[in-house]
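Here's the structure we're looking at; comments come further down.
All protein chains but one are shown in place.
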Amino acid sequence: MKKLINRVEAVVDEATEGMGLAHPDLVRVNREPRFVARADAPVQGKVALISGGGSGHEPLHGGYVGRGMLDAACPGEVFTSPVPDQMVEAAKAVHGGAGVLFIVKNYTGDVMNFELAAELLQAEGIEVRSVLVADDVAVENSLYTAGRRGVGGTVFVEKIAGAAAEAGASLDEVERIARKVSENSRSMGMALTSCTVPAKGSPTFELAEDEMEIGIGIHGEPGRERMKLRSADEITEMLAGPVIEDLGLKAGEQVIAMVNGMGGTPLMELYIVYRKLAGILQQRGIQVARNLVGNYITSLEMQGCSITLLRADEELIRLWDAPVHTPALRWGV
Amino acid sequence: MKKLINRVEAVVDEATEGMGLAHPDLVRVNREPRFVARADAPVQGKVALISGGGSGHEPLHGGYVGRGMLDAACPGEVFTSPVPDQMVEAAKAVHGGAGVLFIVKNYTGDVMNFELAAELLQAEGIEVRSVLVADDVAVENSLYTAGRRGVGGTVFVEKIAGAAAEAGASLDEVERIARKVSENSRSMGMALTSCTVPAKGSPTFELAEDEMEIGIGIHGEPGRERMKLRSADEITEMLAGPVIEDLGLKAGEQVIAMVNGMGGTPLMELYIVYRKLAGILQQRGIQVARNLVGNYITSLEMQGCSITLLRADEELIRLWDAPVHTPALRWGV
Amino acid sequence: MVGAGEVRAFIRRFAELIAEHKDELTALDAAIGDADHGTNMDRGLQAALERLPGEGATPADLLKAVAMALISKVGGASGPLYGTAFLRAAAAAGSKTTLEPADVAALFRAALAGIQERGKATTGEKTMVDAFAPAVEALEGKLGQGAGLGEALQAALEAARKGSDSTIPLVATKGRASYLGERARGHRDPGSLSTVLLFQAAAETLGGAGGATAGA
Partner (left out) sequence: MVGAGEVRAFIRRFAELIAEHKDELTALDAAIGDADHGTNMDRGLQAALERLPGEGATPADLLKAVAMALISKVGGASGPLYGTAFLRAAAAAGSKTTLEPADVAALFRAALAGIQERGKATTGEKTMVDAFAPAVEALEGKLGQGAGLGEALQAALEAARKGSDSTIPLVATKGRASYLGERARGHRDPGSLSTVLLFQAAAETLGGAGGATAGA
């Protein structure tokens, strides 16, 4: 295992501490239990947005804490959901009296730990709602599975619901927006290489030099299918097709599009994928209102990419354009 | 070779095209010869900043084209400097009558190609100056070498000289600022893994599972020394030490600091390095005025990092804070 | 009869077995999950050992300490699941200082109910429930037939083992492995193996004289 780390057990603590040192104007890091909070939290009268999940997906979620996005993020161990204590203490630290919204990626562990936290907080009189993100079209529906995984759509939910909360929307309203974004987002990802969880020390799966995995999640899980390596254009078609179909996108509609790197993919390659995606969407008469190309929700050093599309309307685009100032996403400020 | 590409020969063209499609509000891509120009170029009366170099270092340079930074970037083939035609046509397209400043990373090929371009442009009556960036302390001085390589300091020169140009400074003044930044920047880098140039198809060098290269450049060249893998803290000391020494930084001075990923390094690991760097600087009484942690000047999918420090004063910090709006760097807008 | 000492030995032995099988659990999770089940369980049980209350603690106190450690240290799916299991077991133990065989059975039954409420899985979904449910049934069945606790726990362990084996050919419909569809076939569910270790610890420590290797 080759990583820029000190001790395996300290990886998440030290990385979180480093982020706090790099962005003292934006975030404050709490160590025990571990959470990252907005430097100016609690913002009185504002709905507090809290997310979290396993680490190894950076900049998600800690990089999205700040004005116009999250009030707190709870980083678990690598690829392991956080524990209820983290969400409970984070919520107590950042809630501004207008309620708390949990943004939870749909994984059994995340769901159960956030559920426990919500139960504990409700018992203390803090109002908590939860919105699940479950946008991965590589997973069949919940009749046969634990339900679709939450992947790239999470970035959109955090940005857009964050803008609504920043603008002073009520808990009901922020929840409505978050659900709207979640329901209108779809993603699909692929891997050229596996990744190595520090505590395990060896790659989670092995791929031959001419193979790739299609339909992966963000935890180094093998995907739905292993196949021979294809060209970037073919891969983009394989990812974009199911996303567009599943969203039922029609000519004339608008989207916010993300081409996301899994952590070890050069930006150059992501732009090659974006080039093809733009072509596919244009051909179908779908307009890209806004886009992101880069590493936004990763799997450690995995090479690969994912495509996320959000069906957008004027409301969502307006909230998308609202100022955001976090370690990883910044505009209008 | 596992990459998200179509044809090896088309990699740079397609990636550049993809960047143009993703950021039509910021940049315009010219295909023959290849350059990326500010969407609103030429800006009349403004000194035009032009840089360029081999591709594979994304977001450098194309990602730094836009308001407050570069007017044009000339991407060569992967790790190969651009040809004079590119700089000549880019300069003609973006110069606003106030002269052109070339920002050139100090490599034999880059220097000679920019030199040829400058000769050709002068012959056409366009005033061109050049500033070399040569900040890599891993390289001995020019008595024994082609001179230090231009690496991370380039990002600082482009940002700060770009801010000066945007504010309407004269060619003399922009050149002075660029030189000041260049002379006060130092970098050092290391690699955990090699990278694969698409046209070659196999890794440039081989590193055993327990080895690393210290003192690498940004072209997959082997570094000055191969050694056993160390902890992130030890590596950070090995990189930061020579940088601080060579700059002659004293207690009480201020720096702008960058922990840069080589393309395949998870952000988590860069924050672990930043954590240690912050500690080292604090211990020496050196204040970090501003910082960047992320992928800013890369070597394809190489895993590793570099540290760059710029001795900063009020003038440089003011220009650093000035608004910038490019695909890869944005604030204040 | 089972007192606080046996319960403490059971917890120690479970932690020991998890530590011994940590890499195996993680490797199973690497095949059809996310390569952390061994690390997760080990982190939680080491924390539990540190927090175990001292002399005078009742079985319920001990079980509750494990529950809280698992909930606050594991994360992932297994933390809330095993955490809830130990919490319910503690509730079932109530204020008793010694547990009759029937009490022990009731305690495991409550634990299973907790896992199923929290995780909503039934048998055949390729989860820990596939080992836990048959083990509890075997335990109750044997005791019902008049067997001693040692023998009944041995039967529970064997049932857990069989149940764990039964996960191998299954497609998963709960947990991470469900994302793999057909590709999950041929792999043992990691949580079913940690459940086997739980029953192995029980058989070795709670079964009276039969529990030869009871904790350090």
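Order as written gives the chain letters A, B and C; numbering starts at 1 within each chain.
Rule of thumb we're sticking to: a contact is a pair of C-beta atoms (placed from the backbone, for glycine too) under 8 Å apart; a residue touches a chain by one contact, two chains touch by 3 or more.
The model shown is predicted, which means the values in this text are computed figures rather than measured ones.
Looking at the complex as a whole, the chain kept out of the display touches B. Of the options B:Ala10, B:Ala39, B:Leu116 or B:Met227, the residue whose C-beta touches the omitted chain is B:Leu116. The residue from B:Asp25, B:Glu124 or B:Glu140 that touches the chain not shown here is B:Glu140. When the omitted chain is restored, the residue from B:Thr204, B:Thr236 or B:Thr265 that touches it is B:Thr204.
The residue from B:Tyr107, B:Tyr274 or B:Tyr296 that touches the chain not shown here is B:Tyr107.
Annotation for chain B: contacts to the undisplayed chain at residues 33, 54, 76-85, 107-109, 112-113, 115-116, 138-140, 144-146, 149, 197, 199-200, 204-205, 217, 219-222, 224.
The rule is short, and it goes like this: only the chains that are shown with their structure count from here on.
Rounded to whole angstrom units, the spacing between the C-alpha centres of chain A and chain C is 33. Computed centre separation for the pair chain A/chain B is 29 angstrom, with centres defined by C-alpha atoms.
Among the residues of chain A, none is found touching two or more other chains. Shared interface positions of chain C, defined as residues touching 2 or more other chains, are absent.
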